[in-house]
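Take a look at the structure below.
The complex is shown incomplete by one protein chain, all other protein chains being positioned as in the whole.
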Amino acid sequence: MTTTDLLPLVEELEALLGPENVLAQHAELVVYECDGYVVEKNVPDVAVFPRTTEQVSQVVQLCNRYGVPFLPRGAGTSLAGGALAAGGGVMIVLTRMRDILEINLRDRYAVVEPGVVNIWLTHALRGTGFHYAPDPSSQGACTIGGNVATNSGGPHTLKYGVTTNHVLALEVVLPDGSVHRLGSPAPDTPGLDLVGTLVGSEGTLAIVTKAWVRLTRDPQGYRTLLGIFDSVDQATETITQIIAAGIVPAALEMMDQGILGALEEAFHFGFPLDARAILLIEVDGLEAGLDEQRDRIEAICRRCGAREVRQAADAQERAALWKCRKQAFGAVGRLSPSYCTQDGVVPRSKLPHILRRIYEIGGKYRLRIVNVFHAGDGNIHPILLFDERDREQVRRVLQASEEILEECLACGGSVTGEHGIGVEKINFMHRMFSPESIAAMTRLRQAFNPTGCLSPHKMLPTAGACSIEQVHPGRRAAL
Amino acid sequence: MEQPTATASPPQPALPVQIPYERFLDCVHCGLCTAACPTYVELGDENDSPRGRIYLMRAVVDGRISLGPAVRRHLERCLDCRACETACPSGVQYGRLIEPFRVAMEQALPEHERASNSWFHRRLLFGTFPYPQRLRRQVALARWLRRLGVFGLLRLTGLMRLLPQEMQQLVDMLPPEVPRTLPLPPEAPALGRRRARVALFTGCVAQVMFPHVHWATVRVLQHNGCDVVIPQNQVCCGAIHYHGGQSEPARELADRNLEAFSSLDVDAVVVNVAGCGSMLKEYGHHWDDEKQLQREQLAAKVKDICEFLDHLGLEPPRHEVRMKVTYHDACHLAHAQQVRAAPRRLLAQVPGLEVVPLAESDMCCGAAGTYNLTEVEMATRLARRKLRNILATGAEAVVSANAGCTLQIAREARRLGHALEVLHPVELLDRAYRGSGGN
Partner (left out) sequence: MTTTELPLPIAKECKPADAEELARAIAQAAQDNMPVYPCGGGTKQHWGLPPREPGLLLSTAGLNRVVDYPWEDMTITVQPGITVAELQRHLAQHGQHLPVDVPRPEAATLGGAIATNSSGPRRFGYGTLRDYVIGIQAADGQGRIYQGGGRVVKNVAGYDFCKLLIGSWGTVGVVTQVTLKVPPAPQDRAMLLRQLRSWSEADEVLAELNTHVVQPVAVELLCGPGWKEHLPEGAAAEEQVPVLLVVLEGTREEVPWCAQELACQWEAAGAALVPLDESQQQALWPRLVDFPLERRGPATIQATTLPSRTCELLQELLRRAPQSLVLAHAASGVVLAHLEGLAEADVPPLVLRHLQPLAHDAGGNVVLLGAEPGVERTHQLCWGGWPPGVELMQRVLDQFDPARVLNRGRYVV
């Protein structure tokens, strides 16, 4: 199919949505060729901005009529190419559906459109005593629709759970254009948990047009600690000990020396630059129990060899600390022209091992690797620094990434804790799951997305497009 | 649909833009800036986001796309509010990408197509605004016409639409009344113990529209033990020209200011308009010539009034100002100069003053220099949004440290019929020193 064949579709889309809600010029589509994952790129043929569920449904029906693939996109902050138009076609950008439709504190839920930015909801709840718990590091930009698609995590998911634990009901448009409301803010809807099945399905089963999300009570207080260590082993051992002691902190994050330098440059927080690792540990809850929990954690830190344990003095300092942590990935831009953030998971007791292996692998491939991650969940994020203009380096980055993820699997872990499979990790699915399990996933996709027109080439190695393989030859990066 | 690049019309002449390519590469495409961008939040199109605009500029430079009208629109629509720089963890210098790019974009156009060549830009924006005398005359004329009801008549008869859109905006923006004041003296001595000697930058628009704020600034500085020098040969900072793609006239203005301020023996050059302040602070890197070092030295001395007073340590005001106010972060103060806490700390020291938090306080109000004259639709959307947030706080006044924001917010409040006072922080400090506080 050539672009001219799409002209009638574009015309119909414009008639349906108004020309101001359709982009079809190549020059205006270039920005949609990738998301936060820049290794692979492909320019969609059309981008549309529906404003209602009905319009999403009509767009989908049109795409079906023309046999053109389509996919949803939120803020485009995926780190795995989740919002990449791998099969070309129509990109359904949901950023003009961004209203908070209802906030019901008594029944602890809010109803939002998919384009609502994660933090807007928490801002809207300010002063009510409630918040929306999933807090991915990109929460200032990413949308709740995207969070639902990727089952986003975040630092505080250690205690409060990930997105799927906070989604009560969904309104979705299926790949055939039909609209369904699934689940309910009331508990235990009889039947299959389709809501739970759709959360984290990376936009391959349905397009979310509305979400009922759970609201969580604000804790009465926080204690935010900074444990400073002279060795990475001491820090990882501390993590293992805290978890083994039966303490579930609200968040437990680790940053190594490499990342501290970048953070200090970006935020001037006052991190000791000679420390080899820092743990950011937060406990929250009732004031009555907090000091005791803090003391226990502090004791464990010291027993494991922490040279210093600091406590955030006030809400402002706490906010500053979290800002540093949440913007850590971006701050890496200060260390090198390009970087690749990996996302793997190991059982928590394997953290000391995997960190040692990561540094070894870095040495082996002559790459600088820095680490900042959700330690309490065993969710590692090694960041491999390189220069994308050096193809030889790029090759080494890919090899090293692969070796790290293999090591995660060997530890009994996963190749993705929160970024998703997207296009980035399709090749790992076979290593994580048996052919029978992949077949079962393919069958599940078949039930929702029989033509494969929705989000082709995503998540499953078996997921091809509908009638066409790819609209463009694709502008794959030089990798 | 645009044709693929291969068959596109004859290649565009290369854009005469000199941006070090590394500055594009600073952006790692994480997207954390997007929701901080007012135009993206309003429009939801990545082309209207900082990440998207950087991508567009880079694609133009790379020759992947041509600088057609659509791409141009997205770049023009940028407010240059720099909220993205605050949000960016990678330290991308967005202002240093978009500003030179827009200058080049303007210059690449044939003469007659340049916006800067329109009657409005030539006569009013570049020809009148930067010159207080001319501006004062025009404003007086406009006020007089308004008093005679001419604009009302024009509007009624639909003739108003015959005026350029920018003019209509400008007429709307004029505050109904500006307090009459005496001209500022060349020097004002410190009261009490002498703590510093400063020069006051008075600017162009502010001199005409906000002479009372200048007076309040002088008095507050005096109260804080500062000798205030007000050089009479200073001129407009040049921001209007520079941001309008007129680099050369801006340089000339900068050099005249260099003359006016460089020889003074002062601890700081104090500015009470955030837009001028950030331009002055950037003097050091706009032009690469033999005066660069001198400009850098001047730039290093420039301080916003809030920043300066906060650093000096405020003499505690004694009188109560019984008001409920909220604080709006001017982009050119919060994002361009990274001054956020200082004005809040100053306000917190005013007895009796209740300062309530403002939602989206650091989102642009749509004024953005002359943006509200040229990009009316977006500017109005943002003004509405700002006003909605302000009204939701229940405050009787909003405090803003930038003349442009003050005009914009006040105009929107007038339009929608709300009695909202828009004050500069020094006005409140002044009331607290003088004991004329409260409504």
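Lettered A and B in written order, each chain numbered from 1.
Please note the rule applied: a contact is a pair of C-beta atoms (placed from the backbone, for glycine too) under 8 Å apart; a residue touches a chain by one contact, two chains touch by 3 or more.
Nothing here was measured: the structure is a model prediction, and the numbers come from that model.
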item	value
Shown chains touched by the chain that is not drawn here	A
Contact partner of the left-out chain, one of A:345, A:394 or A:423	A:345
Selected from A:194, A:211, A:235 or A:372 as touching the chain missing from the view	A:194
Contact with the hidden chain (one of A:54, A:292, A:360 or A:390)	A:292
Contact residue for the chain not shown (choose from A:10, A:141, A:162 or A:453)	A:162
Absent-chain interface as seen on subunit A, which is shown	105-108, 129, 150-151, 153, 157, 161-162, 164-165, 169, 174, 180-197, 199-201, 217, 220, 240, 243-244, 246-248, 285-286, 288-289, 292-293, 345-349, 374, 377-379, 412-421, 425, 428-429, 432-434, 436-437, 439-441, 443-448, 459-460
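The rule we apply is simple: only the chains that are shown with their structure count from here on.
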item	value
Centre distance in Å when subunit A and subunit B are each reduced to the mean of their C-alpha atoms	37
Footprint of subunit B on subunit A - complex, ascending	3-4, 6-7, 10, 23-28, 30-32, 34-36, 38, 49, 75-77, 93, 95-96, 98, 115, 117, 119-120, 123, 138, 140-142, 265-266, 327-334, 337-339
Contact set on subunit B toward subunit A in their complex	1-5, 22, 25-36, 40, 43-47, 51-52, 55-56, 59, 64-66, 68, 70-71, 74, 87-92, 359
